[in-house]
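First the structure, then my questions, so here it is.
Moving on, here comes subunit A:
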Amino acid sequence: MRVLSTVRFTLLRLMRNYIVLLLLLAVPIALLTVFSVILSGMVDEAGRPYFDQTALTMVLAFQLFGGSTVMSYLNEDLFARNRERMTVAPFNRTLYAFSILLAGSAFSFLLGAAIMAYTRLVLGLVWANWGWTLYLIALMAVLSSIVCVIFVCGVKSFSTAERLSEVYGVGFVLLAGLFFPMPQHAVFEFMGSYGNPLTLSVGAVRAVEIGNWNEAWFQANIVLAAIGFLFPVMLVMGRRRLR
Partner candidate 1 sequence: MSLRTERTWLANGWRLLHFGFLTYLWIGFDDAENTFILLLLLFLLTSLRWRFELPAVFLLPDILICVLYFPYTSVSYYALALPIFEWAQRGRWPFSLSVFVALGFVPFFSGWLLWYFVLALFVGFFLDRYARNLEQWKKEADEQRKARQELERVKAELLEAQRSVSKQAELTERYRIARQLHDHLGHDLTGASLALQAHAYAEDPEEAKSLLQEVKSRLERSTHSLRETVHDATPVAPIGIENLERALLHFQEIDVSLRKSGDLLSVAAYQWSLLEACLKEALTNIVRHSDATAAEVTVQVAGAIVRLLVQDDGTPRENNAQSESGSGLRSLNMRARALGGSLSTSADNGFLLVCVLPLEQEG
Partner candidate 2 sequence: MTIFYFTLKRSFANLANLIFLTAAPIACIFLPAGEGWPPLAYGYAYFGIVILFVAIRLAQIMMEDRVKGILKRLSVAPVRYFSYLGQHLLAYAVILILQSAVVVLGGWIAGQELHRPWALFALYVSFSFAALAMALAWISVFRSKDAAFLFYMSLIVLAALLGGIILPLEIFPDLLRRIAVILPTFWFAEGLKSIASAQPFADNVRINATLCLYALVFLVLGSTRRMQ
């Protein structure tokens, strides 16, 4: 298992990637701090603070972008800069790609958990069920990584794959209706509810808050099913590209 020895370095590289840290950790923390100042004391009709929902949505929404690190590392190591070195290295490249996927997802998950910890410890937000939230953060991180791997393996040009991953992230945030209400149309309705991983995971956490475990499991399992469906797709595309 030579690949195993590289995981440590992949993680180190991830941790030293300051731009990713800025975008996926510092920016959400800054935004959440601003929001907590703006929305302090405001409650919705059900009497819950507005900030709870904003924080939850933001923690999960930033997971949509977590896959971009996996994508750029895969491209750098296997398709672009280090390609020749990796080709002569005596290990299984497919397995190495998989290790990057896992490490990237774990890193993204850790960042999500760190933001959660920040909201709890600094901003004083009480998470109703943090274990369940972490589970959904993990699901979102894995899903986003898989989607990004599919992009980078399915598209020839890396910059196109990057744009696609941005479309994936920004698109689902827009479809969830976070910036403006989506028009009343069956397609948008579906993409704003059961067809959108962001709304699904937010919904799953909200359902647990009101004690509706059936609904929560249902919504979370849809995300899980999406992962289960996309995973073989990723395998096929990845093997074809790495062959």
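On the choice of candidates, all candidates are chains of the complex that A comes from, given by their letters.
Simple rule for what comes next: a contact is a pair of C-beta atoms (placed from the backbone, for glycine too) under 8 Å apart; a residue touches a chain by one contact, two chains touch by 3 or more; residues count from 1.
Just so you know, these numbers come straight off a predicted model, no measurement behind them.
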item: Touch-positive candidate for subunit A in this complex, from 1 or 2; value: 2
item: In the complex, subunit A residues that touch candidate 2; value: 19, 22-23, 26-27, 30-31, 34-35, 37-40, 42, 159-160, 163, 179-181, 183
